[in-house]
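For this depiction, one protein chain was excluded, whereas all remaining protein chains were kept in their positions.
Let's turn to chain A:
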Amino acid sequence: MIEFQNVHKTYRVAGRDIPALNPTSLTIEDGQVFGLIGHSGAGKSTMLRLINRLEEPSGGKIVVDGEDVTAFDSNQLRRFRQQVGMIFQHFNLLASKTVADNVALPLVLAGELSRGEIDKRVTELLARVGLSEHARKYPAQLSGGQKQRVGIARALSTNPKILLCDEATSALDPQTTASVLQLLAEINRELKLTIVLITHEMDVIRRVCDRVAVMDAGQIVELGPVADVFLHPQHATTKRFVQEDEQVDENEQRDDFAHVPGRIVRLTFQGCATYAPLLGTVARETGVDYSILAGRIDRIKDIPYGQLTLALIGGDMEAAFARFTAADVHMEVLR
């Protein structure tokens, strides 16, 4: 468990204090994939680096598994860092070392295993990330996605309990992003690893995260399970991120729907409800006719969800609303 207790950070630039993170408290449970989303300068990168003290907090405590990380001396900190893997946007692989030597580096630095044991571990890790045949290559000979897989193998080499991901997919194309995210989800599931990732893409959050914190101007403005935050965003920043992901402009949509007769509602389905034949049933029972104005059916991590904007016309409107509300569906009346 990672706990931020009233942690804050200010940078001193040219004699002036610039706040990067306002006092923040947050708990990240074991085994979770926790996402921090925000625009650049929102403080998410600072927050991530505070966990392994690549950034020193200006105040507050960070407690990992009951131990106060902020109180560690340099030896304790080094041992702690060996249990926290980290991957980076630009991979940060050593160009002078082969793929195998890059993956071996954390083990060599830790100095606890023999060369033979290290080689065995590296072989296992490269097999896990699907790069066995590239062991002798140099990073420059690999594609971006392969480089990030090397980064992941390297981060996992010391069997860490926490993996920090610093914009790990931001330099990758969409297809490669998907495969890297899949690998991260797999690792989280199989190794019971806690993953903290930062990103500026809601899609990344939607695909792999369990919980998300939305950051803006040095503070967390929204926090919760991904489904809740994603489907019912409250804060303006969150709404913007969700709209970017769905490529929907709410204002444009409002104009388009202006000419549509009847009531307009937005229904949000989650889990099994997504596939239930609710619309047809309600239409038949209440005589309310519907047309679908906008909609999306997709998955949030492993949970299917649907979000439909409907125009409803005729029939017993009150009864239809009651039916929707009674079913396992979230209804918002837009007009």
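Rule of thumb we're sticking to: a residue touches a chain if its C-beta (ideal position, glycine included) is under 8 Å from a C-beta of that chain, and two chains touch if they have at least 3 such contacts; residues count from 1.
Everything that follows uses one rule, which is that contacts and distances are computed from a predicted model.
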Revision key, fill the gap. Of the listed "Cytochrome oxidase maturation protein Cbb3", "Vitamin K-dependent gamma-carboxylase-like protein", "ATP synthase subunit a" or "ABC transporter permease", the name UniProt assigns to the chain that isn't shown is "ABC transporter permease"
Revision key, fill the gap. Touch assignment to the omitted chain, from A:92, A:132, A:170 or A:253, lands on A:92
Review point. Touching the left-out chain: which of A:22, A:82 or A:243?
Key: A:82
Exercise for review: Tell me which residue among A:1, A:109, A:236 or A:333 touches the hidden chain in the full complex.
Suggested key: A:109
Practice item. Against the chain that's been left off, what residues of chain A make contact? List them. Key: 52, 54, 77-82, 84-86, 88, 90, 92-97, 105-106, 108-110, 138-140, 158, 164
